[in-house]
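Note that one protein chain of the assembly has been removed; the remaining protein chains are unaltered in position.
Up next is subunit A:
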């Protein structure tokens, strides 16, 4: 199941070509926040 995404998160996920299922959500009810995506992107960049 795809988690509910806010407009900004949807945009960011599409922009970085991410799978939302890989991102840990820290918002209400596990919702993925924009800041979660940014952290995910940063960590991934660090790994690479």
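Note that in this section contacts are C-beta pairs under 8 Å (C-beta built on N, C-alpha and C of every residue); 3 or more make two chains touch, one makes a residue touch a chain; residues count from 1.
Assume contacts and distances are computed from a predicted model.
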Statement: Among "Electron transfer flavoprotein subunit alpha", "Quinol:cytochrome C oxidoreductase", "Dihydrolipoyl dehydrogenase" or "Na(+)/H(+) antiporter subunit C", the omitted chain is listed in UniProt as "Dihydrolipoyl dehydrogenase"
- request: Using the touch rule from the top, list residues of subunit A that touch the missing partner.
  value: 6-9, 11, 27-28, 31, 33-35, 38
